[in-house]
Structure formats: C-alpha cells, structure tokens
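The complex appears here without one of its protein chains, the remainder shown in place.
Chains here go by letter, A and B, matching the order in which they are written, and residues are numbered from 1 within each.
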Amino acid sequence: MLTVCDLSVSYGRFQALRSVSLQAAPGSILGLIGPNGSGKSTFLNVIAGVQAVASGEVRLDGTLVPLGLPERVAAHGIGRSFQTPRLAHRLTVFQNIMIGARPQAGERLRSLFLQPATVRRREADIQDEARSVLRRLDLSHKANDYAGMLSGGQQKLLSLGMLLMGHPRVLLLDEPAAGVNPVLIERQINLLKELRAEGRIILLVEHNMEMVCGVCDRVVVLDSGAVIAEGDPDAIRRDERVMRSYLGEPA
Amino acid sequence: MIDFAVFSITIIAVWSVLAISLHLQFGLTGLVNFGQVLPFAVGAYGTAFAAAHGLPAWAGAGIGVTLAPLLGLLVILPASRLAQDYWALVTLGAGEIFRLTMLNVPVIAGGDEGTSVYRFQNADLAMVLALTLLLVTLLFARRVGASPLGRMLRVLREDEVLAATLGRNPFRLQRMVTAASWVMAAAAGVLYAHVTGYISPSSFTVLETFVIWTAVVLGGPSTITGVLLGTVIVQLTSVSTRFVAQWSGLPSDLVANLRLGAYGLVLILVFLYRPQGLIPERKLRYDADRL
Partner (left out) sequence: MLQILINTLIYSGEIGIIAVGVALSYSVLRFANFAHIQFAVVGAYLAFTLNQFLHCPLVLAVILAAVLTGGIAVTVDALVFSRLRDVTPEGKMIVSWGVALLLRSTMGAIFGSSSRVFGLEPASLQIGDAFFTSLDVVVVVVAILAMILLHFLLYSTRLGTALRALASNADLAATRGIPARRMVSLMWFICGAYAAIGGSLFALESQLAPNMDLIILLPVFASVTLGGLSNVFGAALGALGLSLAQNLLIGVDFGSWFSANSWSVPTQFRDFIAVGAMVIILLLRPYLARRRRAV
C-alpha cells in the first residue's frame, strides 16, 4: 500500500501542492488528472525524490520513503518515468534496458577486479532479462539502435522497460501516451493491465482520457495543487466541477 | 637517433597515461576537468618535495600518489550537484592554486627556481617503466570501460538525473572515477619527475592541461585507442619542436608558440567538423533474439 500524507510544496509564494493525500493499493492503477500546472508532475517528482522541497510524508507498506534523494527512493522499489523520456541517447536500446537492473555487481570496482566470475554471471542474467523485457515491449528489432534514434513513442516504451528491469513495486508514469501513436498506446494499455495483474501499484498522470478511463481503477483530480475530486473513472467523467476545471467549460 | 626514439616513447607513454585518465573522467563520465594538470603536478611535486627534504624517492612517489586522489575528492566537493560549468571552473582554479602555491612557497620544493630530483641514468629503464605504467592504466581503463560500471558511467555522462532515478548515487560514481583517474595522473607525474630530473612550476600551467585536452579531443575522448592516437600525434609535434626550430631556422620560442596555436586550432576544428574525434565510440551490439 502506498500512502501519501499531506504533501505540500511551494516555489516562493506559488503553492504547487497543497497538502495532497492519497492511497493506492497493490494491483491497482490510480489515475492523476488535472489541467496543466495543477501539480501532477510536481507530485510525481516529490514521490520519486527528484524534488526536494516538501512537507508531508510518503509511506510504502508502512515504511517511510526518504524524500529528496532519488537514489534512495529507487531502492525502496519506486520507479519514475518522465514526460520527456530520460534515456542515455548515445547508448543502444539494449544497453538502456540493462542499466535499469539493480544492483549490478559489475558497477563496483572491487567486484569488477576481484570477483570477475560473479560479475560475468550477473551480467548474463541481466542480458537474459533484458531480452525478455524487450520482447514484452515488442522492441527486440530495435535492440541495437541508439536510444536517441527511436520515435517518441518507442522512447516511452523503452523508459518503461528500463523501469521494469528494477522490479519496482510502484511505477510513477508521467504522460506515457502524450505524442504516441494509437498502436503504441494500445500496447502500453495492455502492458499496464499486465503489470496491475502482477500486483504492482501504478500512478498514471495522463491527459488522454481514453487511456485513463480504459485502465484506471480510481482517478484523482488535481487543480491548483489540491485534490478536488476522487472516484472511479465514470463518476469523475460525470462530475461537472471536474469537467469545468479540466476543460474550462461545463460538460 | 635511438636515444631520441627512446626519449620520445617515454614521454608519449607518460602523457598517454594522463590522456587515459582524462578519458575516464571526460570521455566516459562526462566530467569536465580543466585542472587535469593538477594530479600530474601533485605526483611530480611529491617527488620534488622528497628530493628537496632528503627523503627517499619511494616516499616521494608515495606522497604524490596518495595525496592526489585525496586532493581530487576535496576539489570536486564544491562542484558536486552542480553543472559542468562549475566543475570546469573549480578544477581550473584548483590547478592554478596548486601551481601558485608551489611558486610562492619555496619551502616545499624550491619555488620559482624549482628542484632537481633523481634522474633515471638509464633511458631504457625509464622507457620500460613508463610503458609498464601505461600498460597497467590501459588494462584498468579497458576493464572499467567495457564493464557494467563503464556503462553506468556513460549514463552519468548523458544524464545524471537518470542515473539517480535508477537508484545510483551519481556522486559516489563521480568520486570513484576522480580518485582512480587522479591516482593514474599522479603516477605519471612521479615518473615524469624522474625522467626530466627537474621540477618547476612553469611545467604545470593551465596550458599543459589543454595539451592533454587537445590530444583527447583530437583522438576521440570516448575510446582508449582514440586518446592514445591523439597523444601520439600531439606529443610527436611537441618533442620534435627543437628539431623543427633547428631545421627551419626559426627561433624556438616562435615555434613553440606556433605549436600551441596549432593545438588551439585543432580543438576548434575537431568540434566544428568531427566532434566525436578521429576514433568514435563503437556501438556495443547484443543478440536480442537469443532465447
């Protein structure tokens, strides 16, 4: 269970988040919607530890998640993808997938030189897993292309694959469907459903309402940094207040 | 002629170690070290300090090689968590400060006048030692570059935040790279001191840093073959300056200036026309279809 309690963030006088609280259970997809600038990305950044300034707390299965330290947050099994995918552009797709695996014995100087056999074994395992993740994403044919050469949609799939290599319990996805063609959106939707069936917690920030309604179990609506509505997708769709804030006009 | 060849190979080997050290820092990890001459100078001055104070040569080597990585960690402290602009400024400043200290505090190693240190009497021995050091650094750098560690360092070069969100501590990795590559450069400095037999601050100006940068950028910062090729080209022009001056009848001062100008031109032209250097990074291919 992911529990977020009273999260607040401000830049100067501007309040980006006003004591936001929410909960998400394992095996569920929680949609996060709201107009631009409503604090969705800030919210993901804070949970992922990329953004430091915050009051409030985040707990995963009761354990306090340290805020402001992305490398420690990742160790708690929380992974974040970015709206503009962050990839190592001058490494291949296959290498990008592999860097998601953690821990890697071969990243320590000591084991690199003193335990070459361990390093080799771990590396072989990582390669096997990378192959299966690539197949799952249907990106095997791109394995040896530079990540920077992929289309926007493929890059989003790749960054999702990179996250999966770290076996996250919580996935924070920032607009995975934005600027992606319908075929790849369909593939992502199927993937998200599979991940939910595996018992992971997924927080999905997305503008594409079809995707949100298609996969989310529950939807939280943010406006000006505060939660203004929460419920199942259909109820949210019928909520007049939400539609007004979101679309700027009565539904 | 053979003497000259032996000397040239020794010098090229010493500077190759410096280039490999910069390859690890910049080519793999993306760290813009504009003070690369600092660890080199620390190694040389460890030796000079020992010579000036009557300590044995091994003690000098020990001082240089231990002090350099410690100093490195200290230098990068203010730059960690900051952009590479600041990294460049801090390392540049640190290198200059070290030189100014050696210049203005004669107690350490003779100040402006410099210090004589033990010079290898046997040029062949010097060459063998230099080549051995080169081989060790080369094997180390190759092992790191081709390993999962090298892969993660390249991720750091592309995007530090990505490395952090994947659960790595970018600063731990940066510290590790700095310590390791500064040890190499310091060892090169120790050897350089014993090869030339004389150490003074004027050999360690910021301009020397850019002789290393020219070699690395020209050859291709991200490959070991590249930085070695670049060093061979740059150092051949450097050691042959004397001959060019004799042969052309131009004053050696002028020839030295023209050489420096040529290095500047190389830096500019490489970035304009071949930013990846003479030998670009090779793509590492994996078989994705194997079951």
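Of note:
The definition used in the following text is that a contact is a pair of C-beta atoms (placed from the backbone, for glycine too) under 8 Å apart; a residue touches a chain by one contact, two chains touch by 3 or more.
Remember, predicted model here, so these are calculated numbers, not experimental data.
Of the candidate positions B:58, B:247 or B:271, contact with the hidden chain is made by B:271.
Interface note for the absent chain: among B:59, B:258 or B:278, the touching residue is B:258. When the missing chain is restored to the complex, the residue among B:104, B:132 or B:225 that touches it is B:104.
In the full complex, chain B contacts the hidden chain through residues 30, 32, 34, 77-79, 81-86, 88-90, 92-94, 96-97, 100-101, 103-104, 205-207, 210, 213-214, 217, 253-254, 257-261, 263-268, 271-272, 275.
Here, only the chains that are shown with their structure count from here on.
With centres set at the average Cα position, the gap from chain A to chain B is 41 Å. Listed in rising order, the residues of chain A touching chain B in the complex are 48-50, 70-71, 74-75, 79-80, 86-92, 94-95, 98-100, 102, 104-109, 112-113, 119, 122-123, 126-127, 130-131, 134, 140-141, 143-144, 146, 162, 166. Taken together, the chain B residues at the contact with chain A in this complex read 143-144, 147-149, 151-152, 154-155, 158-159, 161-162, 164-170, 173, 176, 180, 281, 283-286, 288-291.
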